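Notes follow once the structure below has been shown.
With one protein chain removed, the remaining protein chains of the complex are shown where they sit.
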Amino acid sequence: MTIYLLLLVPLLAAALTAFTPRTHKTHIELGAVGAALAEVLLALALAGGVLGGGVVHASDLFETDALGAFVALFVSVVGLAAALHSVGHLREEVRKGIIGFSRVRQYFILFHLFFFAMFSAVTTASPVLMWAAVEATTLASAFLITFYNKPSALEAGWKFLIVNSVGLLIGFFGTLLFLSAAAAAGASGPFVTWATLQSLAGTLDPALIKVAFIFVLVGFGTKVGLVPMHTWLPDAHSKAPIPISALLSGVLLNIALIGILRFRVIADANIDPLFSQHLLIGFGIVSLVVAAFIILVQKNYKRLLAYSSIEHMGIITIGFALGGGAAVAALFHMLYHALLKPVLFFSAGNFFLKYSSTKIANVRGALSTVPFSAIAFLAAVLAVTGAPPSGVFFTELAIFSAGISAYPYVVLVALAALFIVFAGFMKHTSAMVFGNAPADIPKGEANRWTLVSVALLFLIFAVTSLYIPEALDTLIGNAAGLISQNI
Amino acid sequence: MIFGIQILALCAGLVFLLSLVMNLVRKNTTLISLYLVQSLTVAVALVMLSSTEQSPSLLYAALLTLGVKGIMAPTFLFRLIRKYTAHFSAASYLSTPLSLIVLAAITAFAYSVAPALTGSGAAAVPLLFAAIFSASFLMVNRRGALSAVIGVLALENGIVLLSTILGAAHTFALEFTIGFDIAVWIAIASAFLTMLYREFGMTDTDMRMMSHLTEE
Amino acid sequence: MEWTFFILNMLTVTALSPLTLGIIRKVKARAQNRSGASVLQPYRDLIKLFHKDEVISADASWIFSAAPVIVFATTLAIASGLPLFSPVPSFIPTGDLLVFVYLIATGAFFLALAGLDTGSGFGGIGSSREMTIAALTEGGLILSLVAVALLTGAANLGIMSAAVSGLSGMALLPLSIAAAAFSIALLAENARYPVDNPATHLELTMVHEAMILEYSGPKLALMEWASASKLLIFVIILGNVFAPWGMTQSLTLPSLGLAFLFFALKALVILAAIALIESGMAKFRFFRVPDLLFTSFVLSVIAILLIVV
Partner (left out) sequence: MSTVLQYGFVVSLELYAFGALCSLLFSSRGREATASTFSHFFAACGALTGLVFALAVIFSGSVVDLHAGAIGLAQNVLTFHVDGLAAFFIATISTVALAASVYGIAYQKQFLGVYRLGHFGFFYNTFLAGMLAVIAADNGIMFLFAWEAMAVGSYFLVAFERHDSHAVSAGKLYILISQLGAAFLFAAFLLLFRATGSWDFDVLRAHAVILPAMLEHVILGLALIGFATKAGVIPLHIWLPEAHPAAPSHVSALMSGVMIKTAIFMMVRFFVEFFPGHASWGLVILVLGAVSALLGVLYALSEHDIKRLLAFHSVENIGIILLGLGAAIAFFAYGIPVAGYVALIAALYHTVNHALFKSLLFLSAGSVVHATGTRNMEEYGGLIKRMPWTAVFFLTGAVAISGLPPFNGFVSEWLTFQSLFTGIAALPLPAKSIFLLGAASLAFTGGLAAACFVKAFGATFLARPRSDVAVHAHESGWLMKLPMGFLAALTLLFGVGASFIAPAIGQVVLSLRGEGGAMPLVSPFAMINIRDFALLSMASVALVLIAAVLVTYIAIRVISRHSRTRIARTWDCGVSLTPRMEITATGFSRSIITIFRGLLRPSIQKTAEYHDASTRYFAKSRMVHLSMPNLYRTYLYDPAASLVERSALKTRRIQTGNLNIYLLYIFLTLAALLASALIS
C-alpha cells in the first residue's frame, strides 16, 4: 500500500502544479516541499515495513526489498533538500529576471515526474518495468537540462538524450536477453520478476547470460556514467539548473547502478562470478583514474563536481565488485556521496548566484562574500575527498582493505588516483574560497532557503558518518546481503 | 510450421537489408521512408510469430508497432522535414565504399557473435544482430541530427524483433510500456529536433556545429 | 686531594699563558733578527690594562661587558681538566674531549656576539669570519681527538694521555696524522698565522683582533689573557695528549719537577714552530683557508680509518 502511495504523491503533485494559475506561485512551492516531505515519510514507512517483513509486497509488479527501500530513503531525503533549494534558487532567478512563471511551473512538473520515475524504478520488482522507469527518468530530465534554453544547454540536452537512449536501448536488449534465457529455462507466469529469475539459478544458458550481462553492463553503465560511456554526464550536469544537477549527480546514478547489481546477482548464479567481478573492477578503476586526471585540470566548478561523481561511482563499483564487507561499505559510500554531492552543488549554486559565472577563475574570496556556503563547500570538499572525520574516509578504507588481498595493484592505483583528486580539489577550492573577493561583489548570502537545504543535508551526513542508527545498519546489511550473497 | 520460419527469416533479412541501405542513402526523406518500411516488416514478422506461437499478446505488439512506429513516427518526422525544409541529407565521415567495407566487417562480427547466443541457430538471429550493429554504425557515421534519431529507432526495431525471436515472453504490459516509451521518446526527440533546427538554424544540423562543450 | 689538583691546574695555566705569547714574540723577533721585547712584556701590558680607564660604546648592550668574563671563564673551566704534568684522575668533569671542544665553541660564540654588539663594520666582518673558521675547524678538531680516543679506548683527555704514553710501533702512524690535523686546528682556532694575522689591525686581514677592537681597559686585558690561555691550552693538549712522553705517574715533588721540565721543553718546541711559521709564511687568502681546514678534517678521517679498520 505504501508503495502505491509513494508513487501517487509525485503524480498528484505534478498534476496539481500543472493546473495552478499564475497568481498562486507560492502554492507551487509549498506543494513541492509538501510532496517532498510526504515522500520522506512514506519512504521511512516503506523502510520500516521492509525491516519488519523483509519485503513489502503491493502486487506482482511492485515489490520492494531492503535495497529498494534503502535507495528510496536517501532519494526522498535528497529530494526534500532539492525541493527546498529549488524554491530558493528559482526565487532568486525570478528576482534576477532570468526565468518567468511558466518556466517555474514547467520546472516543478518535470521535477515531480522525475521523482515519480525514480521511485517506480526503485520499488518495482520486474526488470523491464525497472528499465522503463529509468528510461522515464531520462525523458523527464531531458527538458530539465535544457531549462535555460541557451545553445549550450540545448547541446547538452541533445547529447544527454541521444547517448542515454542508445545506452538504455542496449540495456533493454540485455534485459530482454535475460528474459529470453528465463523463458528458455521455462519461466512460467505472465510477469518475470527478480524472484523468478533468481529461482532459475543454475539453469540459464551461460553463454547467453554472459552476453546479456555485457549488454546490461554497457547499457546501464552509460546511465551510471562509467568511463568510457560517461561523456554525456559532465555536459548535462554542468548545464542543468543546480538542484537538478545535484539530483542527477547524487541520486540518479545510484539507481542505474542498483539495476546492474541486481542483474549481476542473477548472472553470478549461472556463470563464474569472477567474470562480472573483473568487468566491474575494470570499469571502476578506469573511471576513477580518468576522472582523477580531468579533475586536476578542470576549469569549471560544476563540471568539477560532475567528474567527482564519476570518480565516486568508480569507487562504489569497485566496492560492489569485491562483495562481502566491501559491498556494505559501498552502500554506505553511496549514502554519503548522495548526501554530500548535493551539498557541494547547492553551495556551488550559491557561488553562481553571487558571482554569476561557473568558471573557477572568476570565483575569488568566497569566504568573505558568501561565508556560510564557502564553509559548507570547503567542509564538503574535505569530506568528499576522504578527510578523516567524514564517513567517506572509513568506507574507502574498508573497500581498499577488502580489495588489497585480491587486487593489490588496483588498490595502489586507486590510492594514487585519490591523491590526484585531492590535489585537484584542493587547488581549485583554495583558489575559490581563500584570497580577497573582487570589490564589486556585494557581501551576504542569496536567500535563506538555499542555506537550509545545505545545512539539512550536511547535518544528516555528519550524524550518519559518526553514529549509525541501528535500523539503518540492519537495512544496509540486508541490502548488501541481497546483492553479494555468493561472493 | 516451416512456412512460418521461412517468412521470419525473410523479414529478418529484409530488416537487415533496410538498415544496410540506410547507411548508404543521402536524402533524409528516403531515410525516413526506409525506416517506415522497416517498421512494417517488423509488424509483419510479429504477426507471423504470434500465429506460430498462438500468443495473442504478440498480436497486440504488432498492432502497437504498426501504430506507433508505422504511423506516428514518420508523420512527426515528415512534418518536421517539410517545416524546416531539411530535404537534402547530412554528410558522413566515411565515403560510401569505405562505409561498405566497415559494414561488411560488422556483419562478419555479428555472425561470429550470434552462434554463441542461440543453440537452435535460427537463421534470423545473426541477421538481426547485423541489423542492430549497422544501425549503430549509422548513428556513428552520419553527421545529421535526424540520422541519430533514425539510428535509435532502427536500433530499437532490431532489438524488439531479435528479442521476440529469441523467445522473450511478451506480455501485454511489457508491450504497452515499450510502446508508450517509444511514443514519448519520439515526441521528445522531435521537440528537440525542432529546437535544434530553430536554434542552430541549419538544415542537416551537422554535429560539428554543436561541439563546444569540451574541457578547454 | 682532587680539589687541589683542580685549582693547581687552573692557576698554572692562567699564570703561564702570557709567557707563551712573550716567547712566540721573542722567537719571531729573533727570526727577523731584531731583539724584540722581553718575554715578560705581556705581563706588563696586562697589569697596565687592568688599571686603565675604560671606554664603552653607547650602542653596546650587557653582552659587550659580559662576553670577556664568559670567554675567560671558559678558558678557566677547560684548564681545570687538562693533563698538565701527570695524567688526571678521571673524575674531573671538564676532562671529556667533547666538553673541551664545545666549551671552546662557547667562548667563540660569545666573542663573536661581542664583536657584533657595537655595530661597527670591523666587528661584523670579524665575527662573520671567526664563526666561519670556527665552524669549519670543528670537524678536524673533534675527529682528531676522537682518533686518539678510539686508539686509547677512552674519551677523557687525562686517561688518553696516560694510555698514549704506552703506545709504540705501528700505532704511532695514525697518532702522528691526528697530531698534524690537530695542529692545523690549533693554528685556526687561536688565530695564528696562515689563517689570521694576530699582530695587525688592518681590517682586510684581522679576524680575532677585529672582534676585540672596541674593548679597552680591564675588558681588553681579560680578552687578551683569555686568548693567550686558549693558546696554552691547545699547546698543552698537543704536547701532553699527542706526545705525552715524559709525564710522571707518581705525584712526588722531584718527579713533578722533572715532568714540568719535560713539558716546558715540548712547549718551547711547539711555540717556536708557531713563531717560525708566522715569520716564514704569508697569510692565506680567506677563501683558501677552508681548503686547509678540510685537509685537517680529511687527515683526521684517515687517522680514524687507520685505527678502526
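So that you can tell them apart, the chains are marked A, B and C in the order they are listed, and the count of residues begins at 1 in each.
The rule is simple: a residue touches a chain if its C-beta (ideal position, glycine included) is under 8 Å from a C-beta of that chain, and two chains touch if they have at least 3 such contacts.
The structure presented is a predicted model; accordingly, all values stated were derived computationally and were not measured.
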| item | value |
| --- | --- |
| Contacts of the hidden chain among displayed chains | A, B, C |
| Chain not shown: contacting residue from C:8, C:29 or C:155 | C:155 |
| Residue among A:104, A:313 or A:398 touching the omitted chain | A:398 |
| Listed residues A:218, A:242, A:344 or A:483, member touching the removed chain | A:218 |
| Hidden partner interface residues of chain C, rising order | 10, 50-63, 69-70, 72-74, 76-77, 80, 90-91, 93-94, 96, 98-99, 102-103, 105-106, 108-109, 112-113, 116-125, 127-129, 131-132, 134-139, 142-143, 146, 149-150, 153-156, 213-214, 217-218, 222, 286-287, 290, 297, 301, 304-305, 308-309 |
| Footprint left on chain A by the chain that the document does not show | 158-159, 162-163, 166-167, 170, 210-211, 214-215, 217-218, 222, 227-229, 231-232, 234, 275, 279, 290, 293-294, 296-297, 329, 332, 367, 382, 387-389, 391, 393-395, 397-398, 400-401, 404-405, 408, 411-412, 415-416, 418-420, 422-423, 426-427, 430, 434-436, 464-468 |
| Chain B residues that touch the omitted chain in the full complex | 93, 109, 112-113, 116, 133, 136-137, 139-141, 143, 148, 207-208, 210-216 |
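The rule is simple: only the chains that are shown with their structure count from here on.
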| item | value |
| --- | --- |
| Chain contact graph, described as a line, ring, star, complete graph or other shape | other |
| Length of the line joining the C-alpha centres of chain A and chain B, rounded to whole Å | 31 |
| Where chain A and chain C are represented by their mean Cα positions, the distance between them in whole Å | 80 |
| Overlap residues in chain A, where contacts from two or more other chains coincide | none |
| Multi-partner residues of chain B (at least 2 other chains) | none |
| Chain B - residues contacting chain A, complex | 113, 116-119, 132, 136, 139, 145, 148-149, 152, 155-156, 159, 162-163, 166-169, 171, 173-174, 177-178, 181, 184-185, 188-189, 192, 195-196, 199-200, 210, 212-213, 215-216 |
| Touching residues (chain side chain A, partner chain B) in the complex | 61, 128-129, 132, 135-136, 139, 142-143, 146, 149, 151-152, 154-159, 161-162, 165-166, 169, 172-173, 176-177, 179-180, 183-184, 187, 190-192, 205, 207-208, 210-211, 234-235, 238-239, 294, 297-299, 303 |
